[in-house]
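Here's the structure, in structure tokens; my notes come after.
Left out: one protein chain. Kept in place: all the others.
Should a chain be cited, it is by its letter among A and B, assigned in written order, with residues numbered from 1 in that chain.
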Amino acid sequence: MLYREAGQFKATYVEDSQIFPIRQDKVGMALILVVAFAGIPLLSLTGLMTDYFFTAILTPFLIFALATLGLNILTGYAGQLSLGTAAFMAVGAFASYNFILRVDGMPILAAFALGGLCAAAVGIVFGLPSMRVRGFYLAAATLATQFFVVWILTKIGWFTNYSSSGVITAQKIEMFGYTFDSALSKYLFVLAIVALLALLAKNMVRSNVGRSWMAIRDMDMAAEVIGFRPLRTKLLAFAVSSFYCGVAGALFAYAYLGTVEPEGFSLDLSFRILFMVIIGGVGSILGSFFGAAFIVLVPIGLNILTGFLENSAGISLPSGISSSIELMVFGAMIIFFLIVEPHGLARLWQIGKEKLRLWPFPH
Amino acid sequence: MQFFLEVLIGGLLSGVMYSLVALGFVLIYKASGVFNFAQGAMVFFAALTTVGLVDMGMPLWLAALLTMAAMVLLGLLTEKFVLRPLVAQHEITLFMATIGLTFFVEGLAQAIWGANVRALDLGIEDVPLEWMLENANMAISQFDLIASAIAAVLVTALAVFFTRTRIGRALRAVADDHQAALSVGIPLHHIWAIVWAVAGFLALVAGLLWGARNGVQFALTFVVLKALPVLILGGFTSVPGAIVGGLIIGASEKLAEVYIGPHFGGGIEGWFPYVLALLFLIVRPEGLFGEKIIRRI
Partner (left out) sequence: MATARQIGEVIIDLRNISLRFGGVKALTDISFDVREHEIRAIIGPNGAGKSSMLNVINGVYRPQEGEIVLRGRHHRDMNTHAAARAGIARTFQNIALFRGMTVLDNIMTGRNLKMKSSFLLQALYWGPAQREELAHRRKVEEIIDFLEIEHIRKTPVGRLPYGLQKRVELGRALAAEPSILLLDEPMAGMNVEEKQDMCRFILDVNDQLGTTIVLIEHDMGVVMDISDRVVVLDYGRTIADGTPDEVRGNQDVIDAYLGVAH
């Protein structure tokens, strides 16, 4: 009975085209933001939340959500399958590193934005094959990005500042004389960037540019006939998507890992982010967050489970079994979702809301 | 010149192996429109299972036979639990499902047999062929030669099988149009089961040959990444394309590594085939032997 839009009338198109037209959704979103920005930090002050929650769960969750959002723009909205997400993240991370390293007084946010723009430029170059090819031919082309970028970052010492191992140590995140070095402050830093970029993404997909992406995805010939320019539309999707992935990559290096090497941005990472898109919901901004949460939490859950089995139930498991099981669970989940709910958790959420609207009546 | 030939032949020999893997893709793609990314995982699974059984004290032939049975079972289960529920879905959906399958099979293989690198001995020594060394002063590996001979025989046999036999005809009918094939009484699921079994067999052979050469390890799954440019070059639906594409990729990547690689600090084998295939794509999007696609509306 709580979740109902009855009595909320929209008299103008402004009201009708809001992101959350239903009042309860608006309140819900506001609550989530308040909890994320204020509630969680307050909780951590009381000591109920250890650093582990930030460094192992919340921060990576937000960063992966951003990368997933990026891939979702390209694959979910514009319909261009990419297997090179990690490569764009790598470009963002290493470009940001070099901007801060080589330009005196480079503000960190500007470096991240420039890193994102470099990723966008790489995205445009490697998106060019989309002019001629589609489907998994294009997917194969994006694989080329994956290998090429990692190779070039490894081979050209300049990118890693001639570090012998190829590992770079990200500089400190400093803004206005404040250093973000506690787990909580890094979390808040990431949260602010991710929230802002998610809002921008939502605006894009409800405007003409978002419609152009979806039109190309759903029926490219018809999109062309009504005046969208396919190449420009696809390349813009590549650029925006890579920008998001690039910023995510920079955050991955600066706010999560601290030290990264080119090989860290492997094909496996690309796949994981693709899984987040599939499980969260192809073509859904909200779904990107669901998917990221899911993939971040599953290994943790599995670890707890195997730990429990070994310690409490006394079953001894072969070493390394949990990573094998993790692979199997991911694989099975992907197949399960593709078969049972191709629109992922986002769709389940929507169905849940529709049920709630009718509750307590069955229909 | 001798060195060039040596590299070229070495490249062609590894190209035959790429063809073998690519052929597994082409078969499944032709029959069911699925781009089976899990082919590499199947190669890994097959090699690991065989070597695991051998390590348990089984003779090689028995281990290979049991693995074959396991591969057929894996193929049947895949057909039943992954492909059948997804029939008539968009090909990208199917592709993503096979990525899921890849993870599952890789995890399964390691859960059963552990993640250690294991050695597999087929009884063929990886030494240069003496005759070639003496007469032409070229180092051509005996193992590579025998392995590609096996692969070549297999590839030819399959090509004949699918062009000359009833099952082959049925397969091509299914590839053209599922509905139409069903309506003339071709049992779709049988065909799919056969194709997956054959793909499993190819994975087994590739896994044994490759595993014996480089050790049975997780890296075996990457053969799928070698086969992709081959497919782009040859076209996803063409058996001759897979063969020729494999040879071109094998030869050109070795030549590029030896002659161009040093200028860039080496290691270009990883991406060179892709760039080659991509450049080719821009000129001819349908591949060497693929059919030209006319877009209709």
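Brief remarks on what is shown
To be clear about the criterion, contacts are C-beta pairs under 8 Å (C-beta built on N, C-alpha and C of every residue); 3 or more make two chains touch, one makes a residue touch a chain.
Predicted model, so just to flag it, every value in this text is computed and none were measured.
The chain that is not drawn here is touched, among residues A:204, A:250, A:269 or A:345, by A:204. In the complete assembly, the contact with the undisplayed chain comes from A:219, out of A:219, A:257 or A:298. For chain A, the residues in touch with the chain missing from this view are 13-14, 17, 200-201, 203-204, 206-209, 211-212, 214-215, 217-219, 221-229, 236, 283.
Going forward, only the chains that are shown with their structure count from here on.
The centroid of the Cα atoms in chain A and the matching centroid in chain B are 33 Å apart. Only residues 35, 81-82, 85-86, 89, 91-93, 95-97, 99-108, 110-111, 114-115, 225, 228-229, 231-232, 264-268, 270-271, 274-275, 277-278, 281-282, 285, 295, 297 of chain B touch chain A when the two sit together in their complex. Of all residues in chain A, those touching chain B in their complex are 81, 129, 132-133, 135-137, 139-141, 143-144, 147-148, 151, 154-155, 221-222, 267, 271, 274-275, 278, 318, 320-321, 323-335, 338-339, 342.
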